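Only a single protein chain was left out; the remaining protein chains are all shown in position.
We just call them A and B in the order they show up, numbering each chain from 1.
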Amino acid sequence: MADLKLSVDTSTDAERAVVDAVIAPADHAVVYETERVVRGGTERRRERRHLLLPGLHALQAEAGWISPGGLNYLCGALQVPPAEGFGVATFYELFRTTDPAHGQSVHHVCMDTSCHIAGAEALARSLEAEGERVHRGPCIGQCERAPAQFIQGRAEPDRVPADAASIADPTSYRLPQHGSSKLRLLHRVGVVDPTSLQSYHDHGGYAMLRYAIEIGSDAVIDEVKSAELLGRGGAAFPTAVKWRAVADERGRPKHVIANADESEPGTFKDRIVMENDPFALIESLTIAGLTVGADNGWIYIRGEYPLATTRLRNAIEQCRIAGLLGDNVMDSGARFDIELRRGAGAYICGEETALMESIEGYRGEPRNKPPFPTTYGLFGEPTAVNNPETLLNVLDLLEVGGDHYRTLGSERSSGHRLFCLSGHVRVPGLYEVPFGIALGDLIDLAGGSTGMTRAVLLGGAAGVFVGPDQLDLELSLEAVRDAGATLGSGVITLFDDTVDFTALVLRIAEFFKNESCGQCVPCRVGVTRQHEVLVEMAANGALSDERNTLIDDMATVMRDASICGLGHTASGAVQSAIRLGLVGDRP
Amino acid sequence: MTTIESDTHAEGESAVESVTVRINNNDVSVARGATILDACTASGIDTPTICYAENLTPVNVCRVCVVEVTGNRTLVPSCSRLAEAGMEIQTDSDRVRHSRKMVLEFLGSSVDLSQAPEINQYSVRYEADVTRYVDDREVIEEPIRIQDELYIRDYDKCVLCYKCVEACGDDAQHTFAIAVAGRGFDNRVSTEFDVVLPDSACVYCGNCVAVCPTNALQFKSEFDLRRSESWREEEQTVTTTVCSYCGVGCNLELHVQDNEIVKVTSPVDHSVTHGNLCIKGRFGYQYVGN
Partner (left out) sequence: MFGAGGGTVSYAEIEEADVILLWGSNAREAHPIFFHHLMKGLDNGARMYSVDPRRTSSSKFADLWLGIDVGTDIALANAIAREIIHAGLANDDFIIRSTRGYEDFAAAVEPYTLDVAAEITGVPATAIREVAHAYATGGKSQILWTLGITEHHNAVDNVLSLCNLALLTGHVGRWGSGLVPLRGQNNVQGGGDMGALPDKLPGFQRIDDDADRTKFEAAYGMGLNPTPGIHLTLMFEAMERSELTAVYVVGENPADSEADVDRARALLSGLDCLVVQDIFLTRTAQLADVVLPASVAWAESDGTVTSSERRVQRVRGAVTPPGEARHDIDIIIDLADRMGVDLGTNEPEALWDELRSLSPLHAGMSYERLEAGGLQWPCPSLDHPGSPFLHGWLWADDLGGRAPAPFSVVEHEGPKEQLTEEFPLRLTTGRSLDSYNTGVQSNGFTSPIRYGEALDINPVDGESLGLSDGERVRVSSPRGSVEMAVRFQFDIPIGLTFTTYHFPDLVDINKLTNDAWDKRSGTSEFKAAAIRIDKIDFPIPMAGS
């Protein structure tokens, strides 16, 4: 609770209408029941706080910015202190609070890795020359079709120009491996109609949910356990352990979350799945919910994915109508429903605790751990957070059985893995292969490189560069870890010898400087000082021993003392680029 | 005879469980629920802290109190991590000293710490060297906000420890006039749209000022004396008394210089105030001596 003091700024009718539409079907946090009786209080405020982010989205879409009057109305309705509302609004790339000149849609042009080398700056300039409003920003998950842009609509819906074909014909999408019989996770992509539940049923959909209900929670977890399924979001945590922990929590509301805030530069796998096989995510998240005993499912999708958002929203609606979500899922007697939440442009919200803060209506600042989400997650309640690809694997392992699933992949990394290939590769796109394939073989599957490969970025901006001598590296969690690298979210970005690595590494450093939430000192200042050293290096063309020491010192404190993974990994690419002699004039 | 009744509260006084941890190879026992910082303090180890305060929920953002706990991949913040039986803790290893030094260098390279003597002492202890950073670096540059007769806000000195935000928010005052806005290095403690403080929800309790470790927030009385170079903290006496306004019984610490009250604080360990006051307790002294 708080003293709420709103400024004199007034909202427009339109702003009030969009906010009220977001808050419905709930009512405002404070309600005059009669002139003499007012209902309010801590609980009502707490229950509504999570509507802040959707409310800000609505205001931004309506007015083109978060106006003081609009924020007043939203904050009054939810009883959120305006200073906090402002703090949340200013956290996100997609919200503007200073710019009332808002007549135009904004073209967000990606400036990161793959787009960086594919002419992102030229695209931005040409759009500006056409009189468009351009915002040069971070990766927007379209690396296979770089340079990419996302249009934040003003008087038009948000859109991605490259989605036009898929919108016109929902089954027109083609994977590079389209038609391959080896696909286990992506076999429906480009085949099933992503707008039709019937089509999903026709392609085997919802058989696994039926099966999961049949065998029950413990048996599902046993299958996941014998499959040795590891999380695909980057941390490779055993899914069965997470699910068991949440399932064992009793007496409190529980949650499952699909972390679809795919923001690691170079990553676009979840987008393709959600755009082309959205019911698979709904079905697998429902299995997760029923298995751990959670009533509430959440999909947190990044704000720059308008098509995936539309398709998921449509899928959720159809599933509700069909009784696949709601009070009695598939006649199992269990309740489970899914809320779709859009991020608003913040890489950090891919960190699971930042994501939960974001859903709850706070700034997306990661929490210190322990406690872990399995005991203290969303709204302080037990929560299982999974990557969409991880969930997709659950469908696969249930179908073939955990024991059989375990035979797929490498010795210690079971199953299939999605890889996002982009950069200087002949056929960029999403690939599904068993764990353990050699890096060079995967690149060959994508038609090989377009030039003389100088370096490969594994794991995105948070990953490391490896040299062409690593093409025989086995792509399994264990082998990559032994090589001092990471698979992260399955990013493989190729760079040939024409690349200006200084500019590229500088951009990676800039990415972290822009995306650090700024909460903890090591990361907030570390990413800033790291960027400054690289700016200096770009001017000098070289790094002195002192500067190298400083970079290492900064990397160490960020890795040792930052709160979350962003700080821990913010120096990996930079240091590896120096080690490989890509920058800094050192062999 | 008039009778009186006498009852004592005997609830919740069952025996407290203790846990034993090993700090720098010495066993230390603390009550269950105690933090590693508590255990360090109990064993006489002086741990640097900036964002920690005993009357606030730990936010563990400054990371200067980190220690090494065997089995943890990263260092852990001692202010918030609970002591667990059998923990092996190092508080002065090279890793720990390195992180502390770097945090202090990072802060020293970003903000004006001239009125943060405690942090400066840590910087000496950990040999922080801010001269090794790029000369043309980003620092916090904000105009001093003087918007009323009670406070000033000088964010050049702000280390973003969140203490003021917590004190204004649900750790004490529940007013939420200020919050962190922006992202990354651009983070600032701010009112909504940076409106002047009198237009915000601020009720001038001064609880934010009281917890500020760097004097980024100051009482105007102190600011004016400092500006006229007549602030002499070493000469000041501090006397604990009770507020003269309502009947709650808040303890006040009167900071007196030249027989004049120049600042009012409250003891953080007082059961009534926990270090917090209202506008009357904080500023209502000005009639004294007039």
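In the analysis below, a contact is a pair of C-beta atoms (placed from the backbone, for glycine too) under 8 Å apart; a residue touches a chain by one contact, two chains touch by 3 or more.
All of these numbers come straight from a predicted model, not from anything done at the bench.
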Item to check | Missing chain: touched chains present in the view | outcome: A, B
Next on the checklist: Looking at the full complex, which residue from A:43, A:202 or A:497 touches the chain that isn't shown here?
Outcome noted: A:43
Checklist outcome for this item: Out of A:3, A:317, A:546 or A:585, the sole contact with the unshown chain comes from A:3
Item to check | Touching residues (missing chain, whole complex) on chain A | outcome: 1, 3-4, 30, 33-44
Checklist entry - Of the residues in chain B, which ones touch the absent chain? => result 1-9, 11, 147-150, 170, 172-174, 197-198, 202-205, 237, 239-252, 254, 256, 259-261, 269-274, 276-281, 283-290
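The rule is short, and it goes like this: only the chains that are shown with their structure count from here on.
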Checklist outcome for this item: chain A to chain B, mean C-alpha position gap in Å, rounds to 35
Checklist entry - Can you list the residues on chain B that touch chain A in the complex? => result 60-64, 66, 74-75, 77, 80-81, 95, 98-99, 102-103, 106-107, 109-110, 132-134, 136-138, 159-160, 169, 174-187, 190-193, 195, 199-201, 203
Item to check | chain A to chain B touching residues, read off their complex | outcome: 1-5, 7, 68, 71, 81-87, 90-91, 97, 346, 363, 368, 370, 513-522, 524-529, 532-533, 535-536, 546, 550, 553-554, 556-557, 559-563, 568
